[in-house]
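The complex appears here minus one protein chain, its other protein chains still in place.
Chain lettering (A and B) follows the sequence in which the chains are written, and residue indices restart at 1 in each chain.
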Amino acid sequence: MSRPKILLCLDTDPQPSVFDGVVAVDAGVDYLFRHGGVRPADVRDLVYGAMFTRGGEDLKNTAVFVGGSDVTAGEAVLHAVRESFFGDVRVSAMLDSNGSNTTAAAAVVTARRHIGLKGAVVTVLAATGPVGSRVVRLLARAGAQVRVVSRKLTHAEGACDRVAATVPGADLLPLQAKDADDEASALEGAHVVIACGPPGVQLVTAAALTRNRTLEVAIDLNAVPPTGLEGVSPADRAASRDGRLYYGAFGVGRTKMRIHHAAVTQLFAANDQVFDAEEIYEIGLRIEE
Amino acid sequence: MSRPKILLCLDTDPQPSVFDGVVAVDAGVDYLFRHGGVRPADVRDLVYGAMFTRGGEDLKNTAVFVGGSDVTAGEAVLHAVRESFFGDVRVSAMLDSNGSNTTAAAAVVTARRHIGLKGAVVTVLAATGPVGSRVVRLLARAGAQVRVVSRKLTHAEGACDRVAATVPGADLLPLQAKDADDEASALEGAHVVIACGPPGVQLVTAAALTRNRTLEVAIDLNAVPPTGLEGVSPADRAASRDGRLYYGAFGVGRTKMRIHHAAVTQLFAANDQVFDAEEIYEIGLRIEE
Partner (left out) sequence: MSRPKILLCLDTDPQPSVFDGVVAVDAGVDYLFRHGGVRPADVRDLVYGAMFTRGGEDLKNTAVFVGGSDVTAGEAVLHAVRESFFGDVRVSAMLDSNGSNTTAAAAVVTARRHIGLKGAVVTVLAATGPVGSRVVRLLARAGAQVRVVSRKLTHAEGACDRVAATVPGADLLPLQAKDADDEASALEGAHVVIACGPPGVQLVTAAALTRNRTLEVAIDLNAVPPTGLEGVSPADRAASRDGRLYYGAFGVGRTKMRIHHAAVTQLFAANDQVFDAEEIYEIGLRIEE
């Protein structure tokens, strides 16, 4: 008889995420150990408690989920989780602070539903934030020509350098966009745009979108109006306008949620998995089949 | 197959209530998400996590319970919970900080078991606190003539004004009681007394109770001796003395507990309920049938 499934939720916010908890319940987790305000220094003892209580086949029934609103803090916690492992004595772990990995995976899976990514020109707006930089990584691995757009060129270049260091042969172009005209220029010739900007900040005007002749898919991950791409509604889900398909944040959200569920379920398949953007994207691809 | 029942417990105390947790378990909740030290500013993100993770019929399987020892703080949290809702996208919520709603409901249900409340004269002692003010509201709605007693007349008047504003036709009489003689006077001609004073504070002497000729039911909600009505034991449960029935805090407690259980169970019947004093009293009435 197998052990109950326990998910150790290490959340960097003072109050641990209810969203992540509900998804875990619906993914079949039996017990949630929800910890708020987790700092890297807290991690070792907590993860030891997961590693040293069950043995052999049972070890895979305990897993770790790292969450919270601060992605950088979550990355530091995931690092501490991995540092706690002793060879084979380890548990599976997943990072999804602020939904960054499941959102990035869902955005790229959504684009891929309509267009072959290999060789496609994809513009990523606000590409240096936690979600944007993950979207760039996933696109680069998929063989897209990625335009990496940021307000500051040095930020865009830095993001490209970091991705290039881990993705051999990545095809990346850093671009600066100081205003709506620059953003519009970055869309010229692109087949896909994925806007990863902050809530309530418009990046591209409706006029610029209408003028553009190459875009086939336009995805906006900002759920709070005004959206990043003017005229996109958060509820858009393959909405056909101007001869192309539009997706808003909630339109991508169902795919995001399915990926999140599947990833938590998959965490308990073995004790040696670490799910960051790439692994969660692979899970997304399997769902699409 | 329906989703597991999740109760999001938002508690304003640093350590969330064990009492409320055990009752929730015994009311059939599958998963408790227990949060301590919750402030109104924390609420929106937590409640969003409850609202945006399940859809349609499943939404009713997530609900919110607001607890903690400070009723005013709990009211502010419940307000923030309601402010988080978007039209139909909402979850059911219940307030029972310090047991105030279930206790008030149980006290009035207990009185009603023995006497018709419509037109009855009911004296509420220490009527301006969290429990007392709820007792007054429930009695006023039930058509009783309520004597609202406080140490300060302005407090009693304020409490009456607040109830009158929400209960059309409420029959309320504010009274000041500076000492045991005043409290005794407030009982003259009353059919019921409900003492809502703080732990260990005596309000009415045994002599005054014996002298009184009109009281049929006397209820004291103070569990810590000395009780508010001298001679009442917390364990009294329809104890017959002086030609009337006495109830102490534990005597009312069983009814309170049954109401608390039933209210938590009922929370999961739909996704659009808010249970404050009135709704919880209605649940209490249904249990009595």
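Note that in this section a contact is a pair of C-beta atoms (placed from the backbone, for glycine too) under 8 Å apart; a residue touches a chain by one contact, two chains touch by 3 or more.
Fair warning: this is a prediction, and the values are worked out from it, not measured in the lab.
*Asks:* For chain A, which residues touch the unseen chain?
*Replies:* Counting only chain A, the missing chain is touched by 3-4, 6, 8, 30-31, 33, 35, 37-38, 42, 45-50, 52-54, 62.
*Asks:* What chain B residues would touch the chain not displayed?
*Replies:* 14-23, 25-26, 32, 34, 69, 257
Heads up, the rule we're going with is that only the chains that are shown with their structure count from here on.
*Asks:* Take the average of all CA coordinates in chain A, do the same for chain B, and state the distance between these two points in whole angstrom.
*Replies:* Centre-to-centre distance between chain A and chain B: 46 Å.
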